[in-house]
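Step one of this worksheet: look at the structure below.
One protein chain is absent from this view; the other protein chains keep their places.
Moving on to chain A:
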Amino acid sequence: MIYTHGLHFAYHQSKQFSFPDLHCEDGETLLILGESGKGKTTLLHTLGLLIKPDRGQMVLDGRNLEGLTQKEMVQTRAQQIGIIYQKAHFVSSLSVRDNLLLANYLGAKEQDAQKVKYLSEELGFAGHLDKRPWQLSQGEQQRVSIARCLMNSPRLLLADEPTSSLDDNNCHKVIGLLKAQSEAIGASLLVVTHDQRLKDEFPNRVFL
C-alpha cells in the first residue's frame, strides 16, 4: 500500500513540480499518465526514494517515509521497492543469472537461485540465464529487469515508461507479466508513462 499527500519537488526556482495525491492498495495498480516535462521521472524517483521531496508525505505499508535516515532510505529502497526503467540496464560484465542474484546481494538478502529459476521460467527467459544481458533482445531485457525487481519481493513496484521502446506485441506481453507478477506477490504497481497504448490496461489512472 502506498499513499502520498502534497508531494512537491523543486530542482530550482523555475522548475518546480507539485504532484497530485496518490493512493494504491496492495495488489492493485495505478497508471500515471503525463506528457514529457510534466515531471513523470521526478515523481517516480521521489517515490523510489532516489531523491527527497521538499515537502509532502509518503506512506508505504503504513510506515511514514518522512524523516528516514540515509541508511534507512537505502535499505527500504533495496528491500521494499522495485524499479523498472525505461531502458533496461544491467551490469554488463555479469551474466543474466548474476544480475538477478545481484539484487539479493545488494539488498542484503540471501541469494535465491531457486527464485531466479522460477522467475526466468515465469517470464520466459529461462534459456538465457548464462548469457550476458546485452545478448538479449529489448523485450527479453525488459522481462529480465522485471524479474530483477521482483527478486526481493518488494511491496511497491515502480515502472518508468517500461514499454516505450517495445513494439505492440512485446508491450502487451511485458505489461501483462508485470501486472500478473505484481498481483502474485501482493505489491502495489505504479506505472508512469506517456504511452497511450497502456490506457486501457489500467482501471485506475492519474493525469499529471
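What we mean here is this: a contact is a pair of C-beta atoms (placed from the backbone, for glycine too) under 8 Å apart; a residue touches a chain by one contact, two chains touch by 3 or more; residues count from 1.
Criterion: contacts and distances are computed from a predicted model.
Can you work out the missing subunit's protein name as recorded in UniProt? Choose among "Tripartite tricarboxylate transporter TctB family protein", "DsbE family thiol:disulfide interchange protein", "MoxR family ATPase" or "Putative ABC transport system permease protein".
Its UniProt record gives the name "Putative ABC transport system permease protein".
Who touches the missing chain here, A:Lys15, A:Arg63, A:Lys87 or A:Arg205?
Result: among the candidates, A:Lys87 touches the missing chain.
Going by the contact rule already stated, which one of A:Leu7, A:Leu33 or A:Ala103 would touch the omitted chain in the full complex?
A:Ala103
List the chain A residues touching the unshown chain?
41, 45, 48, 50-51, 74-75, 77-79, 83, 85-87, 89-94, 98, 101-108, 111
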